[in-house]
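Yeah, one chain of the complex is gone here, protein chain that is, but the others are all in their spots.
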Amino acid sequence: MPSGALLFQSVILGVLLGGLYALLAAGLTLYFGIMRVVMIAHSAFLILAAYLAWAFHRETGLDPLLSLAVTVPLFFGAGVAMQRLLLTRLRPATLTMMSVLLTFSIALVIEGMLGYVFTGTQRRIQLGYSGASLEFFGARVAVVKLIAFALAAAAMLALYLLMMRSRFGQALRATIQHKEAAQLIGIDTDRVAGYGFGLGLATAAVGGTALALDATIYPSLHWHWIGPLMAIIVVGGLGSVPGAAMAAMVLGMLQSLLQIPFGTTWAQTVFYVALFATLAVRPQGFFGGRLAQRF
Amino acid sequence: MPRDSDSRRRLGRNLRLASLLACAGLVLSFPGLAPNPYILSVGVIVANYAVLSTAWNFVGGFTGYISLGHGALFGLGAYGTGLLITKAGLPSFVALFIAAALVALLMVPVGFAALRVRGASFVIVSIALVLILLLVFQSWASFTGGSRGLVIPRPFADLTRPEHHRVFFFLFAGLLAVALLTWWLVDRSRFGMGLKAIREDEDKAQALGIPTFTYKLIMFVVSATFTALGGGLYALWFGDLDPVFQFSILTGAYMVLMALLGGVRHLFGPLLGALIVGCALEYFKLEYGDTPLHLVATGLLLGMVVLFMPDGVIPALANLSARFSGPAERSIRDVTAAELLESNRREAEQQEVR
Amino acid sequence: MAARTERQAGMHGLETVELTKSFGGVTALDTATVAFQHGKVNALIGPNGSGKTTFFNCVTGMIKPDSGRATYRGFDITGKAPHTIARAGIGRSFQLCRVFPRMTVLDNLLAAVRPGSLKAQLTSSRSREEMERARGWLKRMGIDHLERAEARNLSWGQQKLLELAGVMMGEPETILLDEPAGGVNPALIGRIVTLVRQLNDEGRTFLIVEHNMDLVMSLSDHVVVFDRGRPIAEGPPSMIKSDRRVLEAYLGV
Partner (left out) sequence: MMNGAKRVRLGMAAIAMVAVVTLAGCGADDGGSGEAATDPIVVGVSLPLTGDFSEPGKGVQRGYEAWAKVVNDGGGLLGRQVELKILDDQSNADRVVSDYEQLIGKDQVDLVFGPFSTRLVVPSARVAEEYGMLFVEPAGAAKEVFEQGFKNLFYAAPAVANDHYNHLAEHILALPADQRPKTVAYAAMDDPFAQGTAYGLKEKMEQAGVKTVVNEVYPPNTTDFSSIAAKIANSKADMVVGGSQYQDGVNLIVALQQLNYQPKLAAFSTAPTSPEFAKAIGNKTDGVLAPTGYTQDAKYPSNTEFVQKYTAQFGSPPEEDEANGYTTGQVVAAAVKAVGCAEQGDCQKRLVEWLRSNEVQTVVGPLRWDDKGRPQGAHMIQQWVDGEIKIVLPEDVKEADFVYPKPKW
């Protein structure tokens, strides 16, 4: 029987982990909402960002957080370019399927290039405060984890405000809700889609930096992220950002708690169990998102 | 139907038969031609690829549903066979078929979850399948051997390695033949017609009374069965299983690449793709010993195919030869172009009649 | 044939009771209770967004209604799978006509065949009698000369005819047509009208959603007018023409 302290510790870790999941899943579900695209390369970009942060730290010695100034706009641009130059080339009839393959191949290219440039060695950023931690009601919380979480939370908030308050956000939501209708009321859905994609990749940039702070990275790491993320967006309801965030928190927490009785490996399976359960019981997902009914 | 087309058809049938026999002959004579056991082993690998991509094409080609998770089915077949031999002590080939049957059974609920809703969820499930099985087979070490791997006794203990390769080349070729035959039978059947309708437009197909979900599920299970057989045979040939290598997304990716490259709408498309990719892989390994860029190459190739020839090389070939062949064999397109004019003229006439 | 018409004319065909469907906030169908005349040509009209197409999708199983019932000749078809409804005898066309673009014209029809037994499933799709039946329909539509062409290479009008032929291949006794005259040249409209008449004389019921009023009035025996997701008037064309509510509905939008 695990002690209360351990449980509490795990809950906190769960929250911190869930925060990161939430941010990344938000991006992933965004692509789907906009274009019905399952963006397999999302986590590959995540790792790419992490490597950039690591390299930035190694070259300049500055705090990896500063690399955001470069990676976020860079990734935004990449996202727009990807949508405009690649995805729009695909035939609408087969878009969902073919886009999967396309993004998959992009993921392979990124992984390959990372392996080529940085070798397969596991990398980890060494910071002065890497080992530091705070006492928090008897639980110890690593400073880097807190920073990572804060970063994710801030990004989520920014995303939320952008989507709810800004004019662009309205257009984006309209596009997700009903593309044709959006076009009817004069929204240039293609441009919106492009920017939406950029936004999604920007979340990957932020997430990657947050990840690099406290975890080891290696080129093939992205496979271990895309699985949980995809599970999350299905459970949350494909295309629903709040749904994804919610599901991320719940599942992140579950994973962290299940590690106590079952150990790390088995705990990871919680995502896939949730995925299958959702599809079997409630294909449209548990937190809204009616798109899923048809996709 | 005009007369000449009838005779043309007969000619066509003979030509096809001839070329088919030619291919078969070549395949069977390969082990004889192979100068050394290495080439022979490459042949076995390519044959295995061919089986897998053809098996994949049962789903991808007919229903148009892209599965990136067939690597998992391959792994299941391999491990299933291996475990039935080592744990249950079954004879190798009995184990092979039982394992395939079990995989088929297991894929019914999975297919149910994956196929009830359209497209995206299927892809997601297919990938998730690989990742979850990797986790399970790694963690459940007491049963699967986990990272220690699983060693499978050779079915023919007394054969030298080259002989062993030869035998398995023929076994894979046989399995391939069965898979191709099945594909062909489905392709010409009413069932197959329904499947193709699903690929073209699932709503429409349903509105026409085709039980799309059942059709998709059946095809998924058939595909799984053949993939599992391929995996099991591989296990018997290779002898060493390790979760990390069996449940790899790349395996599935290669199947897709091969099928797509060859052309998913064609019986021999995947086989062709397997030949091209398989030979390419080995060639590059021989020429540029260690290439850290093999992933990049695979990725780029896949991207190219998806963007520029989603129908594969076979239609490309067909059009190419269409350009050289005489008026006797016009390609469909210009036939219709002419007939479209014709039909429009008719419409005009009828208008005047009124 | 004629006899069959008489017998079915009176009896119940497609009926709905308080059928309701809403998307997010928008209510597309609002407790719609309708009965169509079996054996006749029924028309379903109404301003844009009045729920006509949603109604189609609900009764053909493409969308599950939130509440209410739909019955066909007494059988409950509410929320049944599209193929089940199709096999119950209801065929439909789509608003923007949909054919199997990369199949030949002939295959488009053969795909609509519904084999009963497993054996039938596995036998070749190119059986002689089915080919003949298919060619028969193509001839009636006047596109038999195109049977080897891929559907995507057909003109818009030809595709419309092909879609209809495909629907007929399933031998439905009730046919739902969603804007059959949409974007079609007059000559072809004429051809479609005659076809519908003939098929109706052979005892087939039609339910047509159409914006072209002349067509509706000239073709249909019974008209149902939708507004805001529910019927506001029904009756013979002559009566509908002069119905105040109908005019309001149209002018009101």
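As written, the chain order gives the labels A, B and C, with residue 1 at the start of each chain.
We take it that contacts are C-beta pairs under 8 Å (C-beta built on N, C-alpha and C of every residue); 3 or more make two chains touch, one makes a residue touch a chain.
On a predicted model such as this, the values are computed, not experimentally measured, just so you know.
Trainee: Among the chains you can see, which ones touch the chain that has been omitted?
Mentor: Those shown chains that the absent chain touches are A, B.
Trainee: Who touches the missing chain here, B:Leu20, B:Val94 or B:Val108?
Mentor: B:Leu20
Trainee: For the full complex, which residue in B:Val167, B:Leu300 or B:Ala318 touches the chain that was left out?
Mentor: Only one of B:Val167, B:Leu300 or B:Ala318 touches the chain omitted from view, namely B:Ala318.
Trainee: Check the options B:Leu68, B:Leu195, B:Leu272 or B:Leu301 and report the residue that touches the missing chain.
Mentor: Going through B:Leu68, B:Leu195, B:Leu272 or B:Leu301 one by one, B:Leu272 is the residue touching the chain not shown.
Trainee: Determine and list the subunit A residues touching the chain excluded from the picture.
Mentor: Per the touch rule, subunit A residues meeting the hidden chain are 2-3, 5-6, 9-10, 13, 17, 115, 119-122, 124, 126, 128, 130-133, 140, 142, 145, 214-218, 220-221, 224, 256, 259-260, 263-265, 268.
Trainee: List the subunit B residues touching the unshown chain?
Mentor: 8-9, 12, 15-16, 19-20, 22-23, 26-27, 29-30, 33-39, 41-43, 45-46, 135, 138-139, 141, 146-149, 151, 160-162, 238-240, 242, 244-245, 266, 268, 271-272, 275-276, 279, 282-283, 285-286, 289-292, 294, 314-315, 317-318, 321-322, 325, 329-332
The rule we apply is simple: only the chains that are shown with their structure count from here on.
Trainee: What's the farthest chain from subunit C if centres are computed as the mean of the Cα atoms?
Mentor: For subunit C, the chain whose C-alpha mean is farthest off is A.
Trainee: Quick check: how many Å separate the C-alpha centres of subunit A and subunit B?
Mentor: Measuring from centre to centre gives 33 Å for this pair.
Trainee: Report the inter-chain centroid distance for subunit B and subunit C in whole angstrom, where each centroid is the mean of the CA atoms.
Mentor: 39
Trainee: Just the number, please: Cα centre separation of subunit A and subunit C in whole Å.
Mentor: About 45 Å separates the centre of subunit A from that of subunit C.
Trainee: Could you tell me which residues belong to subunit C and also touch two or more other chains?
Mentor: Residues 101 of subunit C each touch two or more of the other chains.
Trainee: For the complex, give me every residue of subunit B touching subunit A.
Mentor: Spelled out, the residues of subunit B in touch with subunit A are 64-66, 68, 109-110, 112-114, 116-121, 123-125, 127-128, 131-132, 135-136, 138-139, 249, 253, 256, 260, 292-303, 306-307, 310.
Trainee: Along subunit C, where are the residues that touch subunit B in the complex?
Mentor: Subunit C reaches subunit B through residues 60-62, 81-83, 86-87, 91-92, 94, 98-104, 107, 110-115, 120-126, 142-143, 145-146, 148-150, 153-155, 157-158, 166-167, 169-170, 185-188, 190-191.
Trainee: For a test of understanding, state which residues of subunit B touch subunit C in their complex under the given definition.
Mentor: The touching residues are 185, 188-194, 196-197, 200-201, 203-213, 332-333, 335-337, 339-340, 342-344, 346-348, 350-351, 354.
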